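One protein chain is absent from this view; the other protein chains keep their places.
Now for subunit A:
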C-alpha cells in the first residue's frame, strides 16, 4: 500500500507512553458501518480508528461521502435507519457503547455527548419556540429545575445570543443563520456534555460569522473542558481549530496525527492532494504567469476587435457549414467589456398594514471588467453581490444606473438585440443540482442554447456538444445520461459546457464553486482558468469565499450592505487591504493565521 506510513500511524492511535495521559474519552476501534440499500450493502466506513482525550479537539477531515459524519454519528447512535455498525467498537469513557441499549444511548445523549449539527436552517423545529427547544433538552436530561426559564436564557446567552430572554420566545424563522447556529450550540452544550460532536457546524454560514461562531465555540469548550469532535471538509479550518486531525477518504482513516504535522508533512497521497488544493492554503492565482504573459503578447499583436453584427452573421454562416468552432480569435485583452455605472437596486418590502418599505439591495455600485480578465465580487450573504449579477445578466431591471456591455446599454435592449446579448453573456449558477433540468439528458441540456439561437443543424450541433464535453473533460458518453447520474462536480462541468455553447464573451459565475468539495472546487477553478486562457473569456465571479478569489480573480470588488467598499487587484487586496471590512473577511478565511 502506498500510504504505508499513514496506516502505521493508525495502528497506534494510543499515546506511546500510557499512564501519562488519562483514559481516552472516546475511542473508536476498527469501526465498520454498513448501509443496506437497494443496490445491496454499502460499506460506508471501514476500519476507522480515532481517539479523543478529555478536553481535546479532534477534527475529522474529508470530502462529502468520505464517511466522516457517519463515523461521528455512530458514536451517539444516530445512524440513519438503514445503517448499522457492522464491526469494531465504540468506547466512551471506558464503556463499550457499540451495541448499548436504546435506553443507555438516550441517557448518554445530551448529558454526556452533545451535538451541534451542520445546517442551522433545518435543524431547529420550525413550529416550536427557541426557548422551548432549549428547555426540553434540559428537561430530558433532568436539569430543568424550578428556574428553568432563567436557565434557558443563561444557556442561550452563553452561546452568544444577545437579549436571550426575549429571543427565547421567538421562533426559528425569526432568527438569522448565525443566531440559529448559536441556539444550536446552546442546545448542544446545555447539559454540559463531556464530548461535543460538531458536524460541520459553520459550513452553511458566512465566513465572518463562521469565524465568530467557531471562536465562541472554542472559548466555551475550553472553559467547560469539553472535548470536541469536529467534522469538517475544510482542512484549513480543521488545522486552525483542532489539536489532532483524522483524515478520512472513502470510508477509511488514511492519516491521523497532530494537526500541524499533517499539514506540513502529509504522507498519504490523498492528504497531499487535499493540502495542495485547500483553497484557504493556496496562495497564488492558479494560472501560470507564463501563460498570462503569452496571452497578453498575443493580445498586443492583434488589433482590438469589437464584434460587429456582421461578424455574428458570419459566425452563423460558419456554424451552418457545421464548422462551428469554439476557438475564438484572440480577443483584445485590456479593453473594457462590461462597465457598471452607479448601479442601484431598490426592493419594496411588504410591511404591516399594506405599507411597504424600501430596501436598497445595491447602492450606487460602479466597476468595469476588462476583456479576458476575471473580476470577483466578494461579500457576505445579503451584501447585494448576487443582485448585481442578476442585473448584469439582465434578469432583473436596475432601479437606477447603467450597465454597458461592449459600450451598449443593456437595460434598454429589446427583442433581437436582447437575444444577441443573451448569447454573448452566459451564467453559471451555484447549485449544480438545481440549475440543470432533471428531465433533460446532458445532450439536450447543452444543445438547447444552440437550438434556441438556431445555430447549425442537428449534425453540427452534435459535433459541437461533443467538443464542448471534451473541453470540460467529460467523456462524450455522458451525452445520454441525466443530471441525477452525475456528481456535483460533473454537473458543474456540464453547466460550464452549456454556458460555453454559444461562445459567449462574458460568463457570470454566481457562487459557481461554493457548493463543491475542495478537490472538485480546485478542479473546476482550474478548468475555468484554462478555458479563459484558451478562449479569452471574461468572468464576473460572484463569491463569498476570498480563498476562491485568490485562485481565480485578477481584480476584486468587495461589497458590504449593497455598497462597494473596496476595489483593487487581487494582490493588492490580499497584501494590503485598505478597509476594515476587507481585513475582517481576510482574517476570517479558515487557516489564514496558520504558518506552514
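We take it that contacts are C-beta pairs under 8 Å (C-beta built on N, C-alpha and C of every residue); 3 or more make two chains touch, one makes a residue touch a chain; residues count from 1.
Convention: contacts and distances are computed from a predicted model.
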| item | value |
| --- | --- |
| Omitted chain (choose from "PDR/VanB family oxidoreductase", "Lrp/AsnC family transcriptional regulator", "ABC transporter permease" or "Acyl-CoA dehydrogenase") - UniProt protein name | "ABC transporter permease" |
| Candidate in contact with the missing chain, chosen from A:25, A:97, A:164 or A:184 | A:184 |
| Option from A:67, A:117 or A:536 whose C-beta touches the chain left out | A:117 |
| Touch with the omitted chain, as defined above, among A:53, A:76 or A:564 | A:76 |
| Absent-chain interface as seen on subunit A, which is shown | 76, 78, 80, 102, 106-111, 114-115, 117-119, 122-128, 136-137, 140-141, 171, 173, 184, 187-188, 191, 350, 353-354 |
